[in-house]
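Every protein chain but one is kept in place in this view of the complex.
Here is subunit A:
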Amino acid sequence: MNCIIVDDDATARLVIKQLCKQTELLVKEEFSSAIDAIKYLNSNTVEIVFLDIHMPTFSGFDFIKTLKTSPKIILTTSDKEFALEAFEYDSVVDYLLKPIKLNRFLKSIEKLSKIKNKTNKENLKTENQDYIFVNVDKRLIKINIPEILLIEAKGDYINIKTEKKNFIVHSTLKKVDKKLPSNTFMRIHRSYIINTDKIIDIQDNSVLIQKHVIPISRSHKSALIEKLNLL
């Protein structure tokens, strides 16, 4: 698992780095400013964020509210009083009081590993299925997932474009994304999910799939490039 550390105090960052060394956790970056960390997360993916709650100008809670993606958050703080508010956020998995003890830190990482294993099992269940059923005009229609080219958001509907035909379904990209295997399907724009196996080429900020030219948003571009089998 990889992580970043966000804390305005250098000694606090050093402590967490040292504790990480005693686990399998890889520290990708550390930030003294929450805003710099948000910029980093807009174009990079991490699994865990160690986040100080009490930072000047931009608190840990502001940070969580601003995030577009939701890595798992472990809050770190010198004060007990934020604990209740902390667990109002789904992404918060633990709350570590400073100075952080090694045993308590290891417990937290164990908790994270359990959550990760559970999520992996659930993903595997989804990824083993190669079809989905969609509701079109009161009929449940089977769509073979490998035949899907892309899915476009259209107001309250999504347009699932396959090699043979299109299906307009009352749903959202977020819902359909959960049903698709993450190794081949990817959100590349606010309004598009694509099947990366079907990409013909990528030019500047667009992807060509069959005759469809799909825009890539700036925030998703580096993740897409990372996913490609680039020579």
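Operating definition for what follows: a contact is a pair of C-beta atoms (placed from the backbone, for glycine too) under 8 Å apart; a residue touches a chain by one contact, two chains touch by 3 or more; residues count from 1.
Methods note: contacts and distances are computed from a predicted model.
Undergrad: For the complex's missing chain, which UniProt name, "Protein lplB", "Hpt domain-containing protein", "Branched-chain amino acid ABC transporter permease" or "Acyl-CoA dehydrogenase"?
TA: "Hpt domain-containing protein"
Undergrad: For the chain left out of this view, which of A:78, A:135, A:205 or A:222 touches it?
TA: The single option touching the absent chain is A:78.
Undergrad: Which of A:21, A:39, A:165 or A:218 sits in contact with the chain that's absent?
TA: Selected residue, touching the omitted chain: A:21.
Undergrad: Considering the whole complex, which of A:10, A:26, A:115 or A:225 touches the chain not shown?
TA: A:10
Undergrad: For subunit A, enumerate the residues touching the unshown chain of the complex.
TA: These residues touch the chain not displayed: 8-12, 14-15, 18-19, 21-22, 54, 56, 78-79, 98-102.
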